[in-house]
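All remarks here apply to the structure that follows.
As you look at this complex, bear in mind that one protein chain is not there, while each of the others sits in place.
By written order: A, B, C and D. Residues from 1 in each chain.
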Amino acid sequence: MLLETKLPIRYIFRRIMPDVLRVLFISLAFQLIKEVFGSYLPPVPLQLPTILGSSISLLLAFKISQSYDRWWEARRIWGAIVNDSRSLVLQLSSFLKPEAQVPGPDQRTPVQAVTYRQIAWAYCLGQSLRGLDPLDGIQSLLTDHELAYTKTHNNKPLAIMALHVQQLRDLANQQFLNSFQQIQLDATLVRLTESMGAAERIKSTIFPTSYRLMVYFFIYLFLFTLSLGLVETIGLWEVPVLLLTASTYFLLERTARYLQDPFNNKPTDTPVTAIARNIEINLRQLLHETDVPKPYPPGPYYLM
Amino acid sequence: MLLETKLPIRYIFRRIMPDVLRVLFISLAFQLIKEVFGSYLPPVPLQLPTILGSSISLLLAFKISQSYDRWWEARRIWGAIVNDSRSLVLQLSSFLKPEAQVPGPDQRTPVQAVTYRQIAWAYCLGQSLRGLDPLDGIQSLLTDHELAYTKTHNNKPLAIMALHVQQLRDLANQQFLNSFQQIQLDATLVRLTESMGAAERIKSTIFPTSYRLMVYFFIYLFLFTLSLGLVETIGLWEVPVLLLTASTYFLLERTARYLQDPFNNKPTDTPVTAIARNIEINLRQLLHETDVPKPYPPGPYYLM
Amino acid sequence: MLLETKLPIRYIFRRIMPDVLRVLFISLAFQLIKEVFGSYLPPVPLQLPTILGSSISLLLAFKISQSYDRWWEARRIWGAIVNDSRSLVLQLSSFLKPEAQVPGPDQRTPVQAVTYRQIAWAYCLGQSLRGLDPLDGIQSLLTDHELAYTKTHNNKPLAIMALHVQQLRDLANQQFLNSFQQIQLDATLVRLTESMGAAERIKSTIFPTSYRLMVYFFIYLFLFTLSLGLVETIGLWEVPVLLLTASTYFLLERTARYLQDPFNNKPTDTPVTAIARNIEINLRQLLHETDVPKPYPPGPYYLM
Amino acid sequence: MLLETKLPIRYIFRRIMPDVLRVLFISLAFQLIKEVFGSYLPPVPLQLPTILGSSISLLLAFKISQSYDRWWEARRIWGAIVNDSRSLVLQLSSFLKPEAQVPGPDQRTPVQAVTYRQIAWAYCLGQSLRGLDPLDGIQSLLTDHELAYTKTHNNKPLAIMALHVQQLRDLANQQFLNSFQQIQLDATLVRLTESMGAAERIKSTIFPTSYRLMVYFFIYLFLFTLSLGLVETIGLWEVPVLLLTASTYFLLERTARYLQDPFNNKPTDTPVTAIARNIEINLRQLLHETDVPKPYPPGPYYLM
Partner (left out) sequence: MLLETKLPIRYIFRRIMPDVLRVLFISLAFQLIKEVFGSYLPPVPLQLPTILGSSISLLLAFKISQSYDRWWEARRIWGAIVNDSRSLVLQLSSFLKPEAQVPGPDQRTPVQAVTYRQIAWAYCLGQSLRGLDPLDGIQSLLTDHELAYTKTHNNKPLAIMALHVQQLRDLANQQFLNSFQQIQLDATLVRLTESMGAAERIKSTIFPTSYRLMVYFFIYLFLFTLSLGLVETIGLWEVPVLLLTASTYFLLERTARYLQDPFNNKPTDTPVTAIARNIEINLRQLLHETDVPKPYPPGPYYLM
């Protein structure tokens, strides 16, 4: 997530540079063509680029709006993960019989085990969505047995979720949870499974490629007709005019494209690591731990 | 689903060719008419095609946006099917009493039977939505008895869902599931039934035909007035100008039309086969199977 | 619902004719006025109709989009009715104790009674929404007693729903359903009640009338200023130009208006009869009946 | 809610008159200024009002769309109130033990008491939202004790809801409802509480005032530049042109403003009284009463 105050010019420049160069090249080429073939070229009326300009605006408005929706949905999903992680721990510590609040063979009480596993799940899901090593940095949160089980799965976060389910089954079989409570906890796990699946859906669904191609085609057509329309009037001034207008269209398209893929390990990502860290802080404090980590530090102009 | 990196020019060309030819023919015909009847034709002011151009843009924006919504809803539905398939197996293996975890007369434990049937359901629904043979390739996942029952139904996926319901009833009658658990599993089946019905609704609901006709009519009217408006200014250059502008409008309409029917066995479909395969991989790994199939391979520029 | 392939020209013509005639009359009148009072009329600049044209486009875009939403919501509601009808029968046959699966005094098992009543409810709701006789053709699906009770109610589908509720209460009182199962079935009935109420809401809520009046007023104003703007340039050619542009606007408005009232017994309706028939086929096959009716046949270019 | 067929010219005129007069005054003033200072005024190019016109259209499109959403949400909320009122009575009569179906000290069976109270709640909420006396006309539906209790609350509908809750608690304490059924009825009350809160939210949330001010400012700026742009061309004809264009913009803004506040005791309100009357008819017929009131009669061109 880009931070509000510190967006460096350099960052914008690097993003916009290829487009700027391309448009610069194109408008210089147009200039040359007009120099050489000027007398053969038709005087295109300026209504044509006006019509194309309004088509580009509407297509871009569509892209911007849908990519924003994807970005916002990704953020909502991770907001739901925060809520359900908190609810899971609150529910379990509320439901579990006092006699179950003792450490097991792995030195963890059931509430601790579920809490640490849930923290691990949040980190793991975020890293898996970003295409990073899903198990990086979460070894200490899982037992050796759990880690080994997780490695047998393609989908690591689903494996961790299956471990949650097994523990709840065991707690229910030992009568530490009654059926009502098991069902209510299961409903929370179902919601977490839904959030996981929804994030995977956004990650794996490619925004229809044709629209990008058509936006590009429209922009080039616009540049072309505008250049022909300005043929007699403004001379070399045409180059900066085309440059500025077209670059902004390209930049809008590019911004939309970055937003529409919010799990790409880029500065415009949903800040899944920072959110997972907040989950860790919240859950550890619900366990009355005092030695909690600090919030995840932002980068120079973004938060991951 | 079209893949991002590999969209071949040939694919776009084949899609766009009929429209291009039509517009080429029309603009040449206009040219001829103007040659012959030029003096009788009115000098249409260019504001008229400008107004029509903005109407076309708004109508196309509406079509693009609604067809995207249908396409995205189809993807959400299949995302929900992934989630609820995972939840169904997780819940059943969590709820079922240990004494029920033994193979039945068909050599399958109840969890295995439900899992294989759920995989079969996902493939079957996808093929049924695409108008293919719904039972193709899923015979090995169902028992002979189940297959025979399914064949008596018009709606095969509904028949498979009914088999799920029967098995859960039997498990509940044998006291292997208590009433709470039966209800919770039933809720998951209700959600799967809803997803199935929602996909069928998108498949069977025709996007209002009138809008397409009006978009076409508007584009022709636009071409006609633009051609008259350019009557004196740009001569034969008119042909490529009309061609490029109109083709893009037609291509936009066509792209929207393909998106709005995401279960048509076309490259722009929701990739239901690939999703069903992912469900199979996930569920088999939840059963601790190690011999799972590979993800469904993408085609040259699309994923089915 | 209009079918994709067969929309006859005649149907479109009949729909568009009044508007075309009106516009024809108006543009001829303008022509006459300009002939007589030409010298007193101001040369309106063409920017004015351009501005009005973009306002009309935006208002129409709003109307088209909202009416599409109503139409799509109507279709979603009937999709939910399909899903919950299936779920109701699946749940009841799964929950009911074996000893309850015997015919009652009316020769119907409880599952059969609920199934037939549910089919009757779907037909009845569709006919009631369309303002037809709600009980037409469903007498054989209800017992005489049920039919008599239904006739005492203003709202027939609500009466049928009340009969469902009474039967479930009796089954629960006879201990054929436990409390969990009663609650779960009740939840399905609550959803069906919600779908019924939502369809009634769409039926009874009039789309704000003012917007239609303003669209009309804008179109007339547009015609008027455009006619004045073209005063000197294109002569009698003005008539077909006005005619084509304005007719398309009127047709867009009319199409939106038809979509926005999807229960009006018109070809553009949500196909409630066909959906109810599909429900009948699905539910009867769930009862293992083999003598099921055929799908409801489409009309020449529409499906009711 | 305005009815479709009978919207009188007089009603529209009264609504539009202040704006018309204001614009008339302004355009006459402009006319005068141009007469006197004509030579000092710049010849504003007509592109400027065109740009402003498209900004006004987009702002109005935003306002129209959001106010429609508020209006439609208000209608959905009252639709949900209809559904949940029906469900409440159906559930209670299905759940309550036969021995509880006897009149209490207030001559009412529990089902009757809840039904009458629910009818009272619907009327009371509607009147309270409209700023009328919330208890007007519902005295006969509540017992004296209930009426007295309700009067101690600021929020009368919430008080009636609390009375529902008390009665359900008493019925549960007397074992006339088991815990499952109590929970299911409680869920219905929670949904009714949500509908009440949602309607109050729409009532109490002021649509951002700044947008209205800016629309007005834009319209005046548009009038001003348009008037300057037309300075030489059309003379006194300018007055009706400005008048018609600007009035339509003002009327659009005003229509949107009326829709956005659907509980203002105006003809454009959500018809809460008529809906509450329908609830009364439905619920009384569910109690097998035959002496039910008639539907609430519409006014001359609206339904309250």
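By our rule, contacts are C-beta pairs under 8 Å (C-beta built on N, C-alpha and C of every residue); 3 or more make two chains touch, one makes a residue touch a chain.
Computed from a predicted structure; not experimentally measured.
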Which of D:Leu96, D:Val111, D:Ile138 or D:Leu168 contacts the chain that the document leaves out: D:Leu168
From A:Ile64, A:Leu132 or A:Leu147, residue that would touch the chain that is not displayed: A:Ile64
Residue in contact with the excluded chain [from D:Gly197, D:Pro240 or D:Gly299]: D:Gly197
Touch criterion as defined above, residue of D:Leu2, D:Ile26, D:Ala61 or D:Leu303 at the omitted chain: D:Ala61
Interface with the unshown chain - residue positions in chain D: 41-45, 47-48, 50-52, 54-55, 58-59, 61-62, 65-66, 152-155, 158-159, 161-162, 165-166, 168-169, 172-173, 179-180, 182-183, 186-187, 189-190, 193-194, 196-198, 200-201, 205-206, 208-211, 213-214, 217-218, 221, 225
Missing-partner contacts on chain A, residue numbers: 1-4, 7, 12, 46-47, 49-50, 53-54, 56-58, 60-61, 64-65, 68, 71, 75-76, 79-80, 82-83, 86-87, 90-91, 93-95, 98, 178, 180-181, 183-184, 188, 229-230, 233-235, 237-238, 241, 244-245, 248-249, 251-252, 255, 259, 268, 281-282, 285-286, 288, 290, 292
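Here is the rule we use: only the chains that are shown with their structure count from here on.
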Numbering shared by both copies at the chain B-chain A contact, with half separating same from different: different
Approximate Å spacing (C-alpha centroids) for the pair chain A, chain B: 24
Euclidean distance of C-alpha centroids - chain A vs chain D, Å: 38
Graph class of chain-chain contacts, one of line, ring, star, complete, other: line
